[in-house]
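Every protein chain except one is present and positioned as in the full complex.
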Amino acid sequence: MSEGQLIYSAIGSSSQRVDIREKVDGSLKYFTDMKMDGMLYGVVFRSTVTHARIRSMDVTKAISMPGIRAVLTSRDIKGMNAYGVIVPDAPVLAYDKVRFYGEPLALIAGDTLEQAEAAKDGIKVDYEPLPVIRNIDEALKNDAPLIHNNGNIARSMKVERGDLARGFKDSYLVLDRDYRTHMQKHMFLETEAGLGYLDEKGVINIFVSGQGAHSYKGQITRALEIPPDKLRIVNYPEGGAFGGKDDVTIQILLTLLVMKTKKPVKLVLTREESGAGGYHRHASLIHLKTGVSKDGRFMANKAHILLDTGAYVSFGPSVLDTAMEVINGKYRIPNISVEGTLVYTNNGFSSAFRGFGAPQGNFAIENMVDELAYELKMDPIDFRLLNLLQEGEINSFGNPERDTMGAHVALTEAKGSRLWKISKKGSLPWIKVGLGVSFGVKGVGYGPVKDVSYAAVEVIPSGLVKAFFSNADYGQGINTGHLQIVAQKLGIPFENLRTVNADTAECPDTGSSDASRSTFTGGNALINACDQLIEVMKPEAARMMKVQPTEISYADGKFTFKEGSEVSIFDIASFMAKEGKGTKFIGSFEMPRVAKPIEGMIEAPRFSNAYGVLLSLVEVNELTGLVKAKAFDFYADIGKVINPLLALSQCESGLIQGLGYAITEELTYDVDGKPLNTNYTTYIVPSTTDIPSIDVRFVDAVEKYGPYGAKGVGEIPIVPVASSLTNAVHDAIGMRFRELPLSPPRVSSRMQQNKGISVLA
Amino acid sequence: MTEVLMPNTLAEALSMISKDGHDVLILGSGSDVIPRIREREIVPKKVLDLSGLGSELNYIRIEGNVIRMGALVTVRQIIDNELFKGRLEAFLQAGRMFGGPQIRNMATVGGNLGAASSSEDLIPIFIALDAKVKMASIDGDRLVPVSKLVVAKRQIDRRPNEIIREIYFEMPDDSSWTAFFKAGRRNSLIIDLINMAMYLKLNIDGTKIEDIRIALNRVRGKTPERAYKTEEYLRGKRIENETIARAQEVLDSEVQLSSDFRASAEYRKSLDKVILARLINNCRDRIVEGRRTGN
Partner (left out) sequence: MKISVNVNGRNVDADVEPRKLLVDFIRDDLHLTGTHVGCDTSSCGACTVLLDGVAVKSCTMFAVQANNRNITTIEGLSKGDELHRLQSAFIEEGGLQCGYCTPGMIMTSAWLLSNNAAPTEEEIRNGISGNLCRCTGYDSIIRSIQKASSDRRGGRK
């Protein structure tokens, strides 16, 4: 099917977000803004202890309190009362045990929010406290108390290739290092929120924050035993997600409330609840031993990655696989051993967070790479270029490398950065300046798991084409990017296109908005839907024009026989509608997978990868330990750029979340396992005054299988930030930080230990 | 159910709390109190909102060499007032980092004094200036030196029937300067790790410290404190590296700082030493500069 001549090129133009006007004039209704007549308010009663057996729970007093319509516990759940995107190990409402502070135990529905809140005082729980496991090391002790009956190890994986011992033996230099990273909160501006109601057809409609409407539908119907046709989930619009709304948050709770009360119910988590009960990024401990030859070639890499998944696994296995995937960089390493261990602790609930394990793995390997280059007295970029796999070479996980060309270009372009020329003389004697490099990889899609996405386009006779897909637009702009793909494919002006987003009643299952996959998979599924549109409409057009289908061609929204003889898809739709034919076309796309998967791995290795090279210029204040990022130069291969403005915005976004991760942000639990900093005054996300100057360049690259050559941009920017900053700090003050964050107390105390710095200002 | 009292005059406000004043929470703008009410950290029976008393309690006056500020002066008004652009620079340094812009538009001097949380930035400055707080009640006014105002975390020497009416202090002379520094993890909206305010006066020929007052917060017990021993050591000394190094040691031994998840006491101490040196040099430089330029 030919694509025809375009009036303009939609791909590569900075189309405005489809919903931007409603976002600037305040008219867009977020889930927190929704209301219905007769609506009840739901609240969640949560554990106030971290790890305990539940001896008994008494809710009788709460039920009789004023305005209370329902108090629900595990006894009210008919289904399996468990959820979890990979392993359903988390109870919807806890019954025998609580495993983290803030775990849901009961739900209350009241006429007013205040009444519902007040009824929490009417619930009594008798706990038998159990010792709290606060970190990976404690969880793995021989005598550690068990969080789940099957032990504190949720997953073990090992991948080996080559002869590791030989590799180390033949190495000129071997470094053996431990790296630790901490927990990061998503801190989306809009907390987990939703409104649900039962409609006249007996369908429960749930409007709720989320990234994967169809995934929730499956999980909810299993957990609560609801027929799939009695449940509808809508995930758009919402105030940020970043992975923190990827697995189920409040969806099941809200559904249960509506099921039992048969009334509309609104449920919005407070910031504190979102902090204790919501998700965060896995803390990690990574042992890394790496050997290189004298001329700077990798000989062997041995890694053991341990991740703290908290009380339940959620996306833990996928996150672990991703960390394992990136621990060899994209370097030519003939001998490897990569071990992964996912560990239960009582630290809340870890799950997906932009980068999905890649920032942790990258922190270790890129710190190591920088140290090796330094010890070998090699230029850090030349060292990386020397070892970067060429296309066609067999990579560490045994597959031919297929897309590192853009990475070579990005690294090469980074050699010409403006930052190399900046003076490293500080403005004051105690301000030290340094420049650091890091190279990040982030796979696109779900790896070896079969991933088929569906999306639809519908031609409306009045002159619109609607695109239907379930990749939720939580701010990244997928509604806009997808429409550009449809605009390009059909040659239809942007203003004649509309989206229906993330609604299980109307949208086919395009999968979730995660894993940097939406553009790649959803975009291709839409292209396929457009192909079907053209294929089905062509004979209809031919019939209308009374010519043979072979005599007409498609371009710019119409079929043309010859100059002046044409019929638009809207006229065809009208023609078809009169004959009772549908004009909605469902397309599909199966994500390509690597030839040789690794047994047991579910998320890696991936077929396609985005790459990013980040140069960071920092100032380290030797007196206070404050690390200030002054400039970021980011060179990225995200394939063909669909929308430069939105892609830039995603890069700025990820870089600054990475800056927070590296320096100011750290979720902390006290000795009893209670989170200490979950609001914006205690958990420090970057503000406007903390931002370095940012320069983003996209290298010219095309992914053969991506829609119009695109890959994905959502995650790659955050991946190299922390390692780039620690490498820059090393350049500034000669100290390697192998533990995050680079907080002033940590940096200061290291400097005082190492240098005995005088504190005269 | 919380009752909100909204008087239109000070006299009316004072009579509202003349009895049962201990049930009443006094609101300057609410920028400190309202979030605490929302968090249920406090559940007041009654709230007395002073925002209607602007005509009586919102003024910055200079009388002779005494500066008087009404309790309802906002942080924004301080930043925008020419009076604070010279020797009273400490207020500008604190004001620019106080909360965020919207909070600066709202937060009042009286509210800051009344809240007495360990992160109130203005209190150390007032202590360094040796300011006095004027409490009003139906029985008349009472003076409290600001150094004695905070008796414990979030507790001040205010009787239930009193309202903070005014704070006043002497304008530093042309041999003096004030400075403030606050260190945190972010550049705005920060609860600080540590802060310190200083008043420093040089002798006639500008070679020695004639007088100095140092106030800092995050002291164990979460109250702001004067560093009397450090001040005493520095008085009469020349500003030289050895002097400062010794003063840092005195400060180190004198002050007991608090530890929490944001930072350890050790780190706070190391910061305090840095800030001490920085503020001394800052004040000295500005005084010398002012003399050169005749300001």
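Note that the chains are named A and B in the order they appear, and that numbering of residues resets to 1 at the start of each chain.
The rule is short, and it goes like this: a residue touches a chain if its C-beta (ideal position, glycine included) is under 8 Å from a C-beta of that chain, and two chains touch if they have at least 3 such contacts.
All values reported here derive from a predicted model rather than from experimental measurement.
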item	value
Per the touch definition above, residue among A:235, A:560, A:649 or A:724 touching the missing chain	A:649
Contact residue for the chain not shown (choose from A:89, A:103 or A:190)	A:190
Positions on subunit B where the hidden chain makes contact	1-4, 6, 29-31, 34-35, 37-39, 47, 49, 51, 96, 99-106, 187-189
Residues in subunit A touching the chain absent from view	14, 16-17, 19-30, 32-33, 186-191, 237-242, 270-272, 474-477, 645-646, 648-649, 652-657, 679-681, 685-689, 691, 694
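The rule is short, and it goes like this: only the chains that are shown with their structure count from here on.
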item	value
Whole-Å gap separating subunit A and subunit B, where each centre is the average of the chain's CA atoms	44
Of subunit A, residues touching subunit B in the complex	623-626, 663-664, 668, 670, 676-677, 680-682, 684-690, 743-745, 748-749, 752, 758-761
For the subunit B and subunit A complex, residues of the former touching the latter	100, 183, 185-191, 193, 241, 244-245, 248, 261-264, 266-267, 270-271, 273-275, 277-278, 281
